[in-house]
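One structure follows; several queries about it will come next.
Complex shown without one protein chain; remaining protein chains in place.
Every chain is named by a letter (A, B and C) in the order it is written, and numbering of its residues begins at 1.
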């Protein structure tokens, strides 16, 4: 299909090698297993696969056809056309990790700019060149804390209001480390408060406290006391943040967070059924030699001209091998580029505007929805960003099934991951939604719950 | 929207110019007409226009959703993904006519290659850098003939089987020239044959004979005698060709045509509701100084390195001004690039294959359709390429209206442009259609005519 | 840096693309029409992509740098335009589909017609012309047909100022007119005396570029048009320079009868390395029925529940078809997008900033280059590209030296009425920083011309190639990968 060899060329090449047939190239492969018959459909031409892909894709419902109130870690934002215009340039997407700086300045400078943008966004000192996604970045934060304390502090405290899939990922990552305990995220007792609970658990065994901001329920919580107490006990604090929210909210750096991680998907990356997304990983300066993943640094070339290189590579696994603290060896290069282009296009004013629009529209939606009979806000006193929890008069699944007739994808069913939250829907609203869309949602909910 | 000026910059710029306000820049514009209020909707943001465009586009039925048997000058071929990957490169589409060869070698070499591909395709000696579309290329052929005879031969013979819109375009172009008569394309009398009719009309007043190959009805006609007789009387002959057909058919050059023109849309250019397409214009060597439009030639730079330039520019309107024979000053650059990439990707074997598939599937369709009760081939003895005329038992409009329920766009209603061809449908079949699609069409026609 | 041609890269037997095998019974090919496979190159997809990617790197482009090519309006082409025209709902529609199935397309075209009418002040617009020159031809043919219909076939004379675009004379003669050039006066306006002496019963019309190719707005435009009208002639406006007038002046308001619009200049559709353009034409009410078609119209106004129903018509006295189908629809989609995003305020902002940029740059450049018409310009300006004290240096040398500074050269040697002309059009999308950098380069070059003129006369030094032998190109005519022996 994409092999260019003509029969004549194959002959010539075999003659140079000194073999009679291409089969002879594989003499070292055990004969009984050599050249298996693969039970796969015969290859399709481009015309055929294009038609088939169209058919498969058409079997999905999309956020362009439906009004979608799903968030819970992935958000339906508008992506300026300029972003994909850059991402679809072969010079970027068909290059590899910039090992050779002389012919990789494009990628290197773009990532350097990404790092700068991330530090500005988060108020942190240092950003790496990115991780796989928000969940793995969060797990790497726990990993960093483990190694920071040379394995001596085994307790990782995680708030229950951290994205459940992130918490699962932390647990998976921690299984490789000896006797690490991940907790703090058990269901709250009636009347118990998350912050108080965490405060009560922080001690000198605690390596890190991980909180989310805004939290998984969309709430904007002041973690000042958590940070203070953690630091008092020498523990680290990681914020899991939503990058759009930082357009209008005080950043993790301002809370004196040690680590701030998040998923960069809202920064110009399509929903794409969950990936590829972008793991943002930023730290205070003191952890620069401890964070995993690539770092791009500025230097000069032999003529003294400004140039960029991968730096502090001595931390990485191909040099340190078994002594390195993480095995990550790529970053999420193209996605980091997407975020850099997105933030550059929106700029200072555009980014503030999108954050504010999300906030305003979500608040309008909350206001309208909570007026419906049988509906109420689960956390009526908590400030929130662009997502909020709605208590509804029947199961979320049932409501969502009915909403499909209205070309609406309802919010996330919290009972899937929080058994204690039956009949509670996590509703996300972005700048893509108009007042009419929200009003339609309200009207549809009124209808389906009235029946 | 896309103006980068900050208020401060505007101040600084005005100060340099020595004006107080931007309004002062327009003092030479008559005051009573200056700064009109435009009654237009307020500007939309990118987010809004993107949504609106999606809505507008959704109000159309597309050849992806429907099986379409429309051709008649525009064809639904598969376009390899590689074509748009190249066309969407800013270096190509945001450049202009390559006036400065030192910084335009990309465009220049691509057009040079396009010219080469067109001469190979047509069997002609010379191709220009392209015209607007097939219709204007055909009109420029008549224009060339007029000037070739220094205006002394006024008769332009055009076969009725040339695309009706092309014939109209020729007539429009010829209104600027003194006393030119365009004819030959009147309806045929019963029993009259197009070739014989043309042969009877060629005389020493004839500047050019224009025929189509395959003709508008899809027929493959041997124009040998027309060419012979025309040349006998010193007249020129132009072939209007379909480029896909030349993948398997003897080219215009082999018929000793003087000019071969056609629309390059089938070569990797989307249907796009009729444009932009590509006017292919090729000639025998002797007309090289007479053809309109750009030409790219090979030369060397000061270091002796191969280089490409626009050449024979002395023919063009910006130098010859009123003495030039055409006012065309651009070519259809990006579309010529599309054709060059398309033919390069398909290559020798792929292009033959697509032509053959069109031919085979059209013949299968004709075979099946003509078996339907009340249906018959209008020209049962004529060989055809990928389009054919079907006589049907009711009006084409009526049938096509009913076919929409089957997600089928029926063939072209010939009565729209050939009043003598009531109840005759021009059916086009391309490689994109499967046997199943054709069978569905046959079955649908059987149903709708059975009712 | 020399890139092989696709034929030099070709290898016999290599296949880059395959179609599905035929799924229908085989039919024999027609006898007597057989041909060998066309001699196309044999390449892999990688060969093709690498070849054209590398070729693309040899181009200067707006996406890569400043492109101050006078009269070409090389403004930024917003990326949303590209998304717009590629929406399958647009790109996958056949031009002969039943109009019921393409109401989206027709709505878009109708709106665009209405908007261009409103922006330009003309009564009716046809979107069919394929490019500016094509629109010009429409204009000239309308003038011709109009006079014929009025039995004034003696009107054979078209006046064209010496500051007009180069296509105007060619268009006129293509339409069977006699061309009479009009001189400019010392302010760059049409010389009124010369005009007056040509206002007789043989006058068919005037083709006026305003702002003209000096970048100057004709201060007597109302009077000029009045004179032509009084003499029974029509005034054609060359819309190539419309960018300067957006929201500033509607040409229809001051009496122009006909005008074409370059969507690829004014309305940001990309130039594509020389096309596709798009050149809709607007006319005054009395000429509306002469327009080429088809034109989109409302067949049924609709009501509160139903949108209007759109269709196509051919004007009654139409000069006829100018091409197949309905114009460059894909280009129209981009222009629609651009106008919709700008609205009235955004459009005026374009005009204002285009003129601001030109005047700012002119002010800086004129310190080192002679500006023959020193007054406020519109969207572009023209300076002389030579100095008396350095006679060996020409406009072309300055242009080529600009390439070394990373800029595309201005238009050279046009308009003809300026000695060694350099015609600079910055457009509104360029920033002050870019203009400053260009002005600094121009200043540096002026100094280099005195200190080391070879830097200019041998330039460019850093481009993919050096200057080309254009005489050889025209003499040894090699127009395809192999020169046919007959040449």
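Definition applied: contacts are C-beta pairs under 8 Å (C-beta built on N, C-alpha and C of every residue); 3 or more make two chains touch, one makes a residue touch a chain.
Remember, it's a predicted structure, so these values are computed and weren't measured experimentally.
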| item | value |
| --- | --- |
| Sole contact to the chain not displayed, among B:90, B:164 or B:297 | B:90 |
| Option touching the unshown chain, where A:156, A:198, A:211 or A:249 are the choices | A:249 |
| Residue of A:126, A:209 or A:235 in touch with the missing chain, whole complex considered | A:126 |
| Residues from subunit B at the interface with the omitted partner, ascending | 1-9, 44-48, 80-82, 84-85, 90-91 |
| Hidden partner interface residues of subunit C, rising order | 9, 11, 14, 44-47, 49-50, 53-54, 57, 62-65, 76, 78-79, 429-431, 433 |
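The rule is short, and it goes like this: only the chains that are shown with their structure count from here on.
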| item | value |
| --- | --- |
| Averaged-CA centre spacing for the pair subunit C and subunit A, given as whole angstrom | 46 |
| Where subunit B and subunit C are represented by their mean Cα positions, the distance between them in whole Å | 20 |
| Touching two or more other chains - residues of subunit C | 14, 16-20, 43, 45, 49, 53, 78, 80, 82-83 |
| Multi-chain contact residues (two or more partners), subunit A | 46-47, 80-81, 85, 90 |
